[in-house]
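With one protein chain removed, the remaining protein chains of the complex are shown where they sit.
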Amino acid sequence: MATETVRKPYVRHRSAWWWTKNPRYVLFQFREMSSVFVVLYAFLVLWQLWALRGGEDAYYAFLLMWYSRPMMALNAVVLAFAVLHSVTWFALTAKVPLFRIRGRPPPAAFVIGANLAIWIGLSLLIVKLLYGGF
Amino acid sequence: MDRLAYDIVIVGGGAAGLRAAIAAAETSRSLRIAVVSKVYPMRSHTVSAEGGTAAVLRDYDSFDSHGFDTVKGSDFLADQDAVEFFVRRAPPEVVQMEHWGCPWSREPDGRVAVRAFGGMTVKRTVFAADKVGFHMLHTLFQTSLKYETIERLDEWFVTQIFVEAGKVVGVAALELRSGALHAVTAKAVVIATGGAGRVYEFTTNGAIKTGDGMALALRAGAPLKDMEFLQFHPTCLPGTGILITEAARGEGGYLINNKGERFLKKYVPEKMELGPRDILSRSILQEIREGRGFQGPYGQYVALDLRHLGEDVINKKLPMVRELSREYAGVDPVHEPIPVRPGQHYIMGGVHTDIKGSTGMAGLFAAGEAACVSINGANRLGSNSLSECLVFGAEAGRSAAAYAISQPAVGSNPATGLVKAEETRIFDGLLKREGGESLSEVRQEMQHTMEENVGIYRSGEALEKALAHIRDLRRRWDRVGVRDKDPFFNTELTTTLELDFMLDVAEAITNAALLRRESRGAHSRTDYPKRDDANYLHHSMAYRTPTGLRFEKLPVKITKWQPAARVY
Partner (left out) sequence: MADKGTTKPIKLRISRYRPERSGEPFDQEFTIPYRDDMVVLDALNYIKDHIDPTLTYRWSCRMGICGSCGANVDGTPKLTCALYLRDLKKRPVHIEPLANFAVLKDLVVDIEPFMEKLETVKPYIIRRDERPIERGEYRQTPEELELYRQQSLCINCMLCYSACPVYGYDEKFLGPAASALALRYELDTRDQGSEERLAAIATTHGIWQCTLVGECSVVCPKDVDPAGAIQQLKARAATRLMKAMLLPLAPR
């Protein structure tokens, strides 16, 4: 048995549920999915702007629908995903050090903490500007 | 089986093999070079070397100093012309590695740093934290990717070197991926397969160190030189045999017995922990035999204390020592001493070569641990081995290139004719064997007998016993069955072939040890405890004949340093 053709290596099929195998994969999938909800909210805001064009009565009807229970539930879900989206985004800021302190990159906790603080601070500022208070 | 033809085939993809390949490629771009390795090159055992690479780089150092340290370390068995050549070529090799990107550890001013090492009178060991072999191997491998003329045959297991009319014409190699045996024609073959630690039970060496190249050379008709000289490294982790680098002592570590004493005061009062390895291993064994060792689940040991170095130094200079101690000994060297005992580590002997890396047989070259030039004589100084791989790897590569260029173009491929017999031997002979003997049993018996009888201390009686046993194991190997009948990626077949090689090497080691009736360097005979320059200042040369091994003497080349008493 001198000659052998090279055997074809066996390629394993990956299950569609691969991401359930480990909590970090699950978080990753939800993180990626959060973009969908962020985009969805953008369309909801556009819808709101469109409703404004229809005049006062049309807008009033829109607001009735907007503050209904199902809509509030949807908004809660979107908020949760938006927060997940932002927090996970900021958590990655430490991966690319922009400067070094004594030869080492700044500690990840510091970088992420600083970014989160600025984000929350700016968000609160915007709320104050838009609504004149909390 | 197809027709593969190269100018140079290098067997083995470690430091010496890759350095040879690069040197040959740089000699001429028209040469076709193949690196044939039974593992992917990043897995070569060079990767596990920890301590450093010695070279004269500083003003306070000199070639004579490095040369004398090496010759004295060798117990005056090293060939001094080779040593003088070696110490002069080591510094440019270290700089070349640096230019190729090797991440040598540095002084604050940016120069390559040096550390103290065993048997070296001054600091001349260049290092890369404590992972020098890892960094050197990856640098050489990655650099070799630059050269288009270097081809690699990864996971091809060379089973035979073909010789026709006294000239090398190629090799037979088993391609693991397909299970096919190939004839690879070559004008020149460079053996760079490393050492043979796996003939012993307790060794720092990885699975692949089975002395393949040494057996291949022996069978091809080239002699093995100084096979009786094995180095037992003083500090290995009990149980696993994992190496704890000499650099730990170089950075200031102490060896302690169960009384808390730095016992080396009794054996090497001047050099203490930085004495040469053969003396240190014997000293540790002595302490243990006299009851001053510690008892553990894997036998007795002594302690390597690094606590006084402090966490900073350990993390910076010895990070892998810390990793290994925690992972494999359950001990953090910052807080506790590391349990260590001597274990087989290196073989000074190997395929006989001259300074140019040539074995004397037309077309056959060797370099690295597989070769014996000899610069290490009866005992090697730590950190000389990696320098040796670079210096003589490069030399062998250049010599092979010059030889290949001088040879006429090969007409028909001679190796393809010779491979048929090898195919029969492997596929009809070995693979079909049902046998009655167990591969692992034969191997374990060989390892055990070597460990017991051909270790740090030897006696004529024990050696005779071992030799008879090994010859018996050789006969039993003929009856080892191979259960895995499929030649495709058959590691049972390759481990059987490796055992075949190991038995050859074990016999050469044991027989050479029996014939050397003196103690010199790492070879300690309890029945002949003194060094005998009058009768034994020569190398042993082992040749294979149809009736067994034949031994000859080769005089030692002395240029500068007359043999003297070896005290530290």
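Order of writing sets the labels: A and B. Residues in every chain begin at 1.
Note that in this section a residue touches a chain if its C-beta (ideal position, glycine included) is under 8 Å from a C-beta of that chain, and two chains touch if they have at least 3 such contacts.
All of these numbers come straight from a predicted model, not from anything done at the bench.
Participant: Shown chains touched by the missing chain?
Facilitator: Result: the unshown chain touches A, B.
Participant: Which of B:221, B:239, B:252 or B:563 sits in contact with the chain that's absent?
Facilitator: Counting the whole complex, the residue in contact with the absent chain is B:239.
Participant: Among B:108, B:408, B:436 or B:546, which residue is in touch with the absent chain?
Facilitator: B:108
Participant: Among B:315, B:424, B:440 or B:559, exactly one should touch the missing chain; which is it?
Facilitator: Looking across B:315, B:424, B:440 or B:559, the contact with the absent chain belongs to B:440.
Participant: Considering the complete complex, identify which of B:63, B:267, B:298 or B:551 is in touch with the unshown chain.
Facilitator: Missing-chain contact among the listed residues: B:298.
Participant: Touch as defined at the start, partner being the missing chain; which of B:100, B:267 or B:294 qualifies?
Facilitator: If we include the chain that is not displayed, B:100 is the one touching it.
Participant: Which parts of subunit A are in contact with the chain that was left out?
Facilitator: Those residues of subunit A that touch the unshown chain are 7, 9-12, 14, 18-19, 21-22, 24-25, 28, 32, 92, 95-97, 103-104.
Participant: Hey, which subunit B residues sit against the chain that's not shown?
Facilitator: The list for subunit B reads 39-40, 42-45, 47-48, 92, 95-96, 98-101, 103-112, 131, 134-135, 138, 142-143, 145-146, 154, 177, 206-208, 239-240, 242-243, 297-299, 320, 323-324, 327-328, 439-440, 482-486, 488-492.
In the analysis below, only the chains that are shown with their structure count from here on.
Participant: Let me have the rounded angstrom distance from the C-alpha centre of subunit A over to the C-alpha centre of subunit B, please.
Facilitator: 56
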